[in-house]
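Just one protein chain is left out here, and the rest sit where they should.
Each chain gets a letter, A, B and C, in the order it is written, and its residues are counted from 1.
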Amino acid sequence: MRPIIFENIMKVRDYECDAQGHVNNANYQRYFETTRHEFLEHVGLNFFELHKQGIDAVVSRVEIRYKVPLIGMDKFKCTVALERIGLKYIFHQKIIRLSDEKVCALGKIEVVNLVNGKLSKPEVFDEAFKEYI
Amino acid sequence: MRPIIFENIMKVRDYECDAQGHVNNANYQRYFETTRHEFLEHVGLNFFELHKQGIDAVVSRVEIRYKVPLIGMDKFKCTVALERIGLKYIFHQKIIRLSDEKVCALGKIEVVNLVNGKLSKPEVFDEAFKEYI
Amino acid sequence: MRPIIFENIMKVRDYECDAQGHVNNANYQRYFETTRHEFLEHVGLNFFELHKQGIDAVVSRVEIRYKVPLIGMDKFKCTVALERIGLKYIFHQKIIRLSDEKVCALGKIEVVNLVNGKLSKPEVFDEAFKEYI
Partner (left out) sequence: MRPIIFENIMKVRDYECDAQGHVNNANYQRYFETTRHEFLEHVGLNFFELHKQGIDAVVSRVEIRYKVPLIGMDKFKCTVALERIGLKYIFHQKIIRLSDEKVCALGKIEVVNLVNGKLSKPEVFDEAFKEYI
């Protein structure tokens, strides 16, 4: 088990639910993304500022397992554990409902680094993440 | 000036921005809605529970003026002032950037009450909002 | 009545509905926007290309009246009528359900033109829209 290095508390917004009354599947991916960007901010990086410098962290693959559906106004935490394999960073993320600590979704998100559009060593990220890996 | 009766602190999520680098216009409407639902929760009502009882607060009209664009990761507060005219509740809402207190958007949202699909006196809301109007 | 100069056929996607089973209010604004961008493409302009040249059509005000809710998989058309007042273009838009020609929503969207961030005469748009105004 990789250690959890970051947590982000969030709350479901009603418009994120679909006609089944559950959070629509794609929104879990957005919760994962938002939490990764919060983590970046926490280590001093800003996603859009990096983009303007020609540095883009790009998702190459996601895998999400859905366990228990969130519903409107549910509070949850979204966690981050981090792994580096070759040129990729792999974010292992969970969405955990606060009311009962149930794991609602599990994500494995692979991110590569483009510099001016070319696959590159993620030096900016290596530096920023060095305490966490 | 109607008094502000509720505030909700929020933060822009990067996926809410469009290719101009600004929060896409429709998302301000979502911030207003999310804040109204938080206000409902604050006064003891749950939007989806009400729906299951056949009571639907339905937006009949929105007017939004856009002043200053929010960008990725901006923190802001969304405010609520409340007015009752005939069968309608009118929510006067603002989005105010926290860094400099600039008003980014102003909303006027008219809400009517349907009971089993029919326009009705908003008794549940009258009771819940009585301290605020 | 201003003449309708453009129509865009669309279909509700299920994720656009919320737990009430209706298309969430903010999505009508997205349908209006998508249709305006289709109209721009029709007259030879591309929203994002213009942005890269420093020309931004920016919404300064929207007013939407909600009449009849759309539900999952509904087909509809979104129309455009156009008016110019001073520096503003005003788009009068309707969302009309195809099954029974019911008007579901009415929008009035005011757009101004920024050139390098400054309010400007909308010359590019004047040229592109000249047949329609």
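Note that a residue touches a chain if its C-beta (ideal position, glycine included) is under 8 Å from a C-beta of that chain, and two chains touch if they have at least 3 such contacts.
Model, not experiment: these values are computed from the prediction.
Undergrad: Check each of A:K11, A:R30, A:K77 or A:H92 against the chain that is not shown and name the one that touches it.
TA: Among A:K11, A:R30, A:K77 or A:H92, only A:R30 touches the chain that is not shown.
Undergrad: With the missing chain put back, one of C:I71, C:V115 or C:A128 would touch it. Which one?
TA: Counting the whole complex, the residue in contact with the absent chain is C:I71.
Undergrad: When the complex is taken as a whole, what residues of chain A touch the one chain not shown?
TA: Against the missing chain, chain A presents residues 19-20, 24-27, 29-30, 33, 48, 51, 56, 58-66.
Undergrad: Residue by residue, what part of chain C touches the chain that was omitted?
TA: Listed in rising order, the touching residues are 13-15, 17, 21, 30, 33-34, 37, 41, 46-48, 71-73.
Undergrad: If the missing chain were put back, which residues of chain B would it touch?
TA: Its contact residues with the unshown chain are 14-15, 17-19, 21, 24, 26, 71-72.
To be clear about the criterion, only the chains that are shown with their structure count from here on.
Undergrad: Looking at chain A with chain C, do both copies bring the same residues to the contact (over half shared) or different ones?
TA: same
Undergrad: Of the other chains, whose C-alpha centre is the longest way from the centre of chain B?
TA: A
Undergrad: So, what's the distance in Å between the C-alpha centres of chain B and chain A?
TA: Their C-alpha centroids are separated by 28 Å.
Undergrad: Taking the mean of the CA coordinates per chain, how far is chain B from chain C in Å?
TA: 22
Undergrad: At what distance in angstrom does the C-alpha mean of chain C lie from that of chain A?
TA: 33
Undergrad: Would you give the residues of chain A that are in contact with at least 2 other chains, written as numbers and ranges?
TA: 14-15, 17, 21, 71-72, in rising order.
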